[in-house]
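Have a look at this one before I ask anything.
One protein chain omitted, others in place.
Then we have subunit A:
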Amino acid sequence: MKFLRISLVVLLAIAFVVGSTGCKTAATPTPTPTPTPAPAAKKLKVAFVYVGPHNDGGYSQAHEDGRLYLQQNDPNVETTYAESIPEGSQSEKTFRDYASAGYDLVFGTSFGFMDAMVNAAKDNPTTKFMHASGYKRSDNLGTYFGRMEQPDYLSGLIAGKMTKTNKIGFVLPFSIPECIREVDAFTVGLREVNPKATVTVVYTNSWFDPAKEGDSAKSLLNKGCDIIVSGVDSPAPLDAAFKAGKYGIGYDMDMAAGMKTPEEAKSVLTSRIWHWGPYYLKVAQSVEDGTWKSGDYWGGMADGIVDIAPVSSAVPQAVIDYVNTRKQLILDGKYTPFDGPMVNQAGKVIVPKGTTMSDADQLNLQWFVQGVIGAIPKSGS
């Protein structure tokens, strides 16, 4: 008992010290959101809200690279980020906190932030909000995204030439339109060069869950797939493919560059990548010069917001040449992966030859093309 009493006294003493100093800090005026007298020109304060860790090696890191690009190329901005913000009730408070801390421009990079941003934007009219992949807009809330379908299609061409089993596995987070567009565009490319090949889809039900992503990839490999395409945010599916001696196709950023060994890098045939930086710079500058207007931006490869990463040395030059000719057609605006004829899983022509699926239909896409093995749960309207 004596020992206990002594230790309690010691702890209490520490308590007093920590407690009193702690209170003092709490009482002193705010730590960081600097109310320091503004220097000559007031800097534009820009915040980014990520759903995953800023260094997830995938989607959130691609945005983080964009933030750093913005920071480096515009001396007149001050940027910050919040990471691992869940899509539940917490996100709304995060957006409100940035608005009340005086941020002029706030980017939310995950679809599930949509209603939180709508609510925060309503009460903070002087802050500009930009939401990636959403569809709700207001006077100070804009939306933006990239046509990842174009790189998806090109990587499908590579996969079609490289597969030996004619079975490709696609690890997909959700059955939302964005992800379905990716699978469809990939399959269009795949079957253009290899009509016998199929794509098997597995859902992980999460944007970022490396363990589950790896397991999903393994289950696809066990089914005989010899190329694993990642539609999720971590490189785990590619690791699984490499360990099984198979190929992978990365997503979000050049995942070959992040691999530990040259062999592993070689197993990544290519990656479909985001280049958010130049776009973020453009948006920030439009806010600075007062020309920013709410709207929807949906850029493609011609804008440079999406691309495919340098192709692995495992891919023959003839294939690379073919991919480059197709890429040029996309850059020139002469081809999109959603040009007809597009046939659904039941074999019915949905987009007739000579027409292209409208943007509105692409944004609500709810069917797989022929060659995809997997189902989409039936959704309400």
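As a working rule, a residue touches a chain if its C-beta (ideal position, glycine included) is under 8 Å from a C-beta of that chain, and two chains touch if they have at least 3 such contacts; residues count from 1.
Methods note: contacts and distances are computed from a predicted model.
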Given "ABC transporter permease", "Carbon monoxide dehydrogenase subunit G", "RlpA-like protein double-psi beta-barrel domain-containing protein" or "NADH-quinone oxidoreductase subunit I", the protein name in the UniProt record of the chain not shown would be "ABC transporter permease"
Missing-chain contact, candidates A:A62, A:V77 or A:M114, resolves to A:M114
Among the options A:S84, A:S138 or A:T165, the absent chain makes contact with A:S84
Where subunit A meets the left-out chain, the residues are 1-4, 8, 11-12, 14-15, 18-19, 21-23, 25-26, 28, 30-33, 47, 53, 80, 82-90, 92-94, 96-98, 101, 111-112, 114-115, 123, 174-177, 180, 205, 364-366, 376-381
